[in-house]
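Missing here is one protein chain; the remaining ones are kept as they sit in the complex.
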Amino acid sequence: MSPTTNDVLAIRTSNDVVRVRQEVRMRAVAAGFGLVDQTKIVTAASELARNTLDYGGGGTCTIEAVQTGKRRGVRLTFEDQGPGIPDLELALKDGYTTGGGLGLGLSGARRLSNEFEIHSVVGQGTRISIARWK
Amino acid sequence: MSPTTNDVLAIRTSNDVVRVRQEVRMRAVAAGFGLVDQTKIVTAASELARNTLDYGGGGTCTIEAVQTGKRRGVRLTFEDQGPGIPDLELALKDGYTTGGGLGLGLSGARRLSNEFEIHSVVGQGTRISIARWK
Amino acid sequence: MDRIPILKLGRALLVTIQVDMHDRLALALEEDLSARIVATGARGVLIDISGLEIVDSFMGRMLDSIAAVSRLLDAETVVVGMRPAVAITLVELGLALTGVQTALNVERGMALIGHRLPEASGEFDEPDDE
Partner (left out) sequence: MDRIPILKLGRALLVTIQVDMHDRLALALEEDLSARIVATGARGVLIDISGLEIVDSFMGRMLDSIAAVSRLLDAETVVVGMRPAVAITLVELGLALTGVQTALNVERGMALIGHRLPEASGEFDEPDDE
C-alpha cells in the first residue's frame, strides 16, 4: 500500500458504505494511525458515505494517502451528482436534517477531521473533502 | 512592574497562551485586583488568546495598566492578521462556533470584562480589546 | 435476509451485534426485539456492542430507538461493552447517547437491570425460561 495510491470506491448500496469503512480503516492503519485516530476517520467516512448514498443518490469516495513534511495523513473526497445542498450553514448545524437522521453527520464529520471542505451546487452535486493527520 | 508599562506578547503556540495567562495574572495582581477579579480577567484572556491562535493564525496580546481617576485596571488587546470574522453578531452569540468549540469564548470574554471592543475585517484580521477595572 | 439472534438470559434479552448493520437488518432487529419483549415479559434488553469497531450516527440512532421502544414495552435497555475508542469518537461526533444506559460488560449490565427492578433479587419468581 504505497502512500501515493489513490483508490476510488463507488458508493451505490449500503454494502458499499461498509466497504468504504473497511478501506479507510486499512489506509489509516497504513498511515500509522493509532486506534483512536483510526476510529475517528472511519466514523467520519461512514457518515459522509451514507450521506452520499442517501442524499446524493450515490457517488464515489476517493481515498488518498497524504504527507506534509513528516506528518502522514489520509484524505477522503466524497462526490455525488445529486441535488446539492441549498444552505450549507444550516446543513452544518448540529441537529439539522431533512431526512429524519440525527443531523450529526456533517457537523460530526467536521469535528472528527483536521481539515474539512465542502463544495455544493444546487442541481449539480456535492463534493466534500476531509483530511486527518497522524 | 510600573503601571504604565506596555507588554506585547507574541501568540504563536499553545505555550504562548499559557504565558499570556501568567502575564495577565501578574498585571492584575499589580493593579490590586482581588482573587475573583484576577480570575475573571485571566479567563477572558485565555479565551481570546486561544482564538487568536486557533482562528487568527497567531498574533499578539498587548497588556496595559490603565487608570481613570482613582480606578485602576488592566486593558488587553488581541490582534491578528487572520481571516477576520464575517458576521460579528453571530460570532458573539453563545454557542456559535465554526471550530467545534463551545462557542463561549467571545460572548464569555465579553461578560467577564467591563469594556469590550471588537474590530474585524474579512481578509485582514481581527482586533479585540477588553478592559477590567478594580 | 439474515437476522440477528436474540437470546434469553434470565429476565433479560441479549443481543450481540457483531456485524455492520444495514438499514434493513436494523429495522428487523427492532421488530424482532419488541415482539420478544412482549412474548417473554423481559424486563431488560442488553445490547452487546463489544464487537463493533465503530458506531456512527445511524447506529447511534438505532440504539436510541431500541431503548425508546423497549421502554414503552416496560423493559430497560443497557448497551454493554463499548470500546474506549468508540466512546471517545461518539462524544466528539456529538452523540452522547444520553437516553441509553451503559455497562462495561454483560455481567454488570445484568446487575443494572436486576437492581433497577422494584423486586429484590431472589424474592421474585422468575418468568418462564424457554
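All chains are identified by letter, namely A, B and C, in their written order; residue positions are counted from 1 within each chain.
By our rule, a residue touches a chain if its C-beta (ideal position, glycine included) is under 8 Å from a C-beta of that chain, and two chains touch if they have at least 3 such contacts.
This structure is a prediction, so every number in the text was calculated from the model and none was measured.
*Asks:* Out of B:R12, B:R50 or B:H119, which is the one that touches the chain we can't see?
*Replies:* Touches the omitted chain: B:R50.
*Asks:* So one chain is hidden, and I want to know which residue out of C:V19, C:A39, C:A68 or C:V91 touches that hidden chain in the complete assembly.
*Replies:* C:V91
*Asks:* Can you list, in ascending order, the subunit C residues touching the missing chain?
*Replies:* Here the touching residues of subunit C are 82-85, 87-88, 90-92, 96-97, 102-104, 108, 111-112, 115-116.
*Asks:* In terms of residues, what is the contact footprint of the unshown chain on subunit B?
*Replies:* Missing-chain contacts on subunit B: residues 14-15, 18, 21, 25, 35-36, 38-40, 42-43, 46-47, 50, 94, 101-102, 104-105, 107-108, 111-112.
The rule is short, and it goes like this: only the chains that are shown with their structure count from here on.
*Asks:* Using only Cα atoms to place each chain's centre, name the chain farthest from subunit A.
*Replies:* Max centre-to-centre separation from subunit A belongs to B.
*Asks:* Could you tell me the distance, in whole angstrom, between the mean C-alpha positions of subunit B and subunit C?
*Replies:* 48
*Asks:* As a quick test, compute the distance in whole Å between the mean CA positions of subunit A and subunit B.
*Replies:* Measuring from centre to centre gives 36 Å for this pair.
*Asks:* Cα centroid separation between subunit A and subunit C, in whole Å?
*Replies:* 29
*Asks:* Could you say which residues in subunit B touch two or more other chains, in rising order?
*Replies:* In subunit B, no residue touches at least two other chains, as defined above.
*Asks:* Please list all residues of subunit C that touch 2 or more other chains.
*Replies:* Not one residue of subunit C touches more than one other chain, so the list is empty.
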